[in-house]
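A single protein chain has been removed from this complex, and every other one stays in its place.
For clarity, chains are labelled A, B and C in written order, and residue numbers in each chain start from 1.
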Amino acid sequence: MKKFVNAPINFVSEMLEGLVLANPDTLKYVPEFNMIQRVDRPANGKVSIIQGSGSGHEPAHVMAVGPGMLDASAPGQVFAAPPVDACYECIKAMNSDKGVLALVNNYQGDRMNWDMAIEMAQAEGINVKQFIIDDDVAVQDSTHTVGRRGVAGNFFVIKACGAAAERGASLDELLALCEKVNGQVRTMGVALTSCTPPIKGKPIFEIGDDEMEVGVGIHGEPGRRRDKIKPADAIVDEIFDAVVRDLPFQSGDRVALMINGLGGTPISELYILYRRAAERCKEAGFTIVRNYVGEYCTSIEMAGASLTLLRLDGELEDLLAAPAEIPIRVF
Amino acid sequence: MKKFVNAPINFVSEMLEGLVLANPDTLKYVPEFNMIQRVDRPANGKVSIIQGSGSGHEPAHVMAVGPGMLDASAPGQVFAAPPVDACYECIKAMNSDKGVLALVNNYQGDRMNWDMAIEMAQAEGINVKQFIIDDDVAVQDSTHTVGRRGVAGNFFVIKACGAAAERGASLDELLALCEKVNGQVRTMGVALTSCTPPIKGKPIFEIGDDEMEVGVGIHGEPGRRRDKIKPADAIVDEIFDAVVRDLPFQSGDRVALMINGLGGTPISELYILYRRAAERCKEAGFTIVRNYVGEYCTSIEMAGASLTLLRLDGELEDLLAAPAEIPIRVF
Amino acid sequence: MSEITIGAVERAVRATTTTVLRNEQYFSDLDGVAGDGDFGASLSAGFRVVDKDFAELDKSSIGALLLKISMIITRNVGGCSGPIWGTGFMRAAMLSKEKTSVTLAELEEMLTAAIDGIQQRGGAKLGDKTLLDALIPVRDTVKEHAASGTADTAIVLSDATAAAEEAIEHTKDMVARRGRQSFTGDRSIGSLDPGIVAIATILQDLCTEFGVSRAAKAA
Partner (left out) sequence: MSEITIGAVERAVRATTTTVLRNEQYFSDLDGVAGDGDFGASLSAGFRVVDKDFAELDKSSIGALLLKISMIITRNVGGCSGPIWGTGFMRAAMLSKEKTSVTLAELEEMLTAAIDGIQQRGGAKLGDKTLLDALIPVRDTVKEHAASGTADTAIVLSDATAAAEEAIEHTKDMVARRGRQSFTGDRSIGSLDPGIVAIATILQDLCTEFGVSRAAKAA
């Protein structure tokens, strides 16, 4: 296992310790519940926005705690939803007079744990609601699964809600906003390599030297099909088409375009993908109002990338442009 | 080769096309010389700061073009210094009344190309000077090489000069500042995997499943030794000690601490490394004034990391805190 | 004796704890075939605490003990297993609150309550290739023996174990429809469901713990 790790069981807690050591003035770590929170939250007069999913997707979701983004996050072990109690304690800790919004990614484990935690918190009179994010178009036949997965589109839901919450939106207004963003955002990813959760110690799946997995999930779930690796432009073309067709996006749309690295792909390659995606947007008659190239939602060290399109309107453009901060310092 | 790439020969130019497509308002691409420049530079009254090294180290150096950072960059092919003419044209394009400063990393190829380009430009009366960055402590016996390599410490030279140049420092003042930063910054890296330049199509070196290369160079140059992979804390201890001893750093020092990912290592692991490095700083009596955890100077998709310490004083703390922007958007 | 005493429940909990911890790697490996390889680690995160805290747990009634187990699991186990196992123990606890022993019929009700809770929680049905495909036949076996008035709980345990074992083979070629496995779709065909294997393994070890001969079945 080619990882910087001490005891694999401590992977998540040590990462979180590192995160707060790097952000001592702004973040607090509550080890009992693996919770990271802003030191200045909860604040009355503002809905608290929280999220807790499996770890291994960093910077999602625990490194998205900051002004204009999440107020707290309760990450689980790598690829495992956080336990009910962690979710519940996170809700309780972030309780504010305007309520708490839990942004939940659509996975069986996340949903069950958050369902239980929210029931428990509501039974105590806490005003908490949840919203389920499911932007992955790769899952076509969802009659036999819990439906589409929540992947990189998650970022836009957090960003829009984070900005609106700072401006004083109510819990119900935020739920409507979630509905709108999630309804207009679509993602599909491609993996070139597998990934290795530290405790498992072995790759999640096997893949040939010349193969790619088209439509991969962020936990290494199989996608639509296995294929030979194609040139970058051909890969973009396929996932771009799948994403566009799904909504469908239409000529004249104003969009945000994200090329998200899955962890092991260098940023140079992401710009090669962006180049083609931007060309395709132009041909399709979309105006790229904002673009995002980098890592937003990863699968540990998987080599791969996903493409996300979000249809914009005045409200969303305004919210995406609002200032926000995350605990990863560039400067 | 597990890469998103079209024709490997176009890897760099397509990356640069993607970069300007993502930054149409702020960056300009000059394909004849593979140059990326700020649209609003050169500006009289400000020394222009430029850098051109091999590609494959992104975001260094071409994605460091922006306010408070570089004014232009002339990247070469992956791991190959840019041709003389590219360096020369970059100098010429960025000529300003206060002069041009070329920040050169200490590699034979970079030095020779920049030497020739600077001679050519000076012969035409352009006021251009160069500074050689060499912060890699892994290279111990440099009598038979061109000396130490320039690696992630490069970021601090750019950041400090970028800030000082915006404030109107003269070319000579900037050279003195370079001297100071380079004199007080030390780096050492560790590789867990090799890396594959797109044109080569094969890994630069072979490494066993359970091995690491301690002191690796950013082009996959061998380091001090090959060893079995150790726990994260033990790895930090070794490179921390090597870095500290080299200057040497001393109890009471105020420092900037950087954990730099080499391209294939997820940010979760970088925070695990940061955790231990911060502990070690505390034990050693260093005050961490600023910290940096992420990718600053990579080796394409190499799994690995480097640790950089910079000794600070009032002037440097002030310069590092100055605002700056790079073309990689988070929000 | 067709009553199950609090003492027997204590022994069963301890044996289950041992089974889970001893099979941590095996269960994770099974999950790694079509899932994400964390089932053993997740379950063990809970039962490791059960093991450590066992002496201090409230053993005043069967329900009190099971409630504690449920709480430890909800606190420490993430993924699908936390809510599934936590809900199961919780529902069984509700029906045995003040009891220091339960009849076979009461045991069947506890199992049914657990199954219903798990179904409400995760929406899985019989045939979705989850641990319900082991739990439901086990419950049905207990129900039959309760109805026919079987006096020897050893026979019940032995038959229940056989029912769980059959579920392993029976579901092997099904498509998983819940949890991480469900995303692998047809690729889950041919793999064993780790939850089902865990139920069967626990029951097998309970047979050993209680000295229940399984020779007849094995023949």
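Keep in mind that, in the parts below, a contact is a pair of C-beta atoms (placed from the backbone, for glycine too) under 8 Å apart; a residue touches a chain by one contact, two chains touch by 3 or more.
Note that the coordinates shown come from a computational prediction; the quantities given were computed from them, not determined experimentally.
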item	value
Chains still shown that are in contact with the chain withheld from the display	B
Per the touch definition above, residue among B:7, B:39, B:112 or B:234 touching the missing chain	B:112
Per the touch definition above, residue among B:149, B:276, B:290 or B:311 touching the missing chain	B:149
Among B:4, B:29 or B:79, the residue in touch with the chain that has been omitted	B:79
Among B:220, B:294 or B:327, the residue in touch with the chain that has been omitted	B:220
For subunit B, the residues touching the chain missing from this view	9, 54, 76-86, 107-109, 112-113, 115-116, 139, 141, 144-146, 149, 197, 199-200, 202, 204, 217, 219-222
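The definition used in the following text is that only the chains that are shown with their structure count from here on.
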item	value
Centroid-based (C-alpha) most distant chain relative to subunit C	B
Centre-to-centre distance between subunit C and subunit A (centres being mean Cα positions), rounded to whole Å	33
Distance from the mean Cα position of subunit C to that of subunit B, given in whole angstrom	56
Distance between chain centroids, defined by C-alpha means - subunit A, subunit B (Å)	30
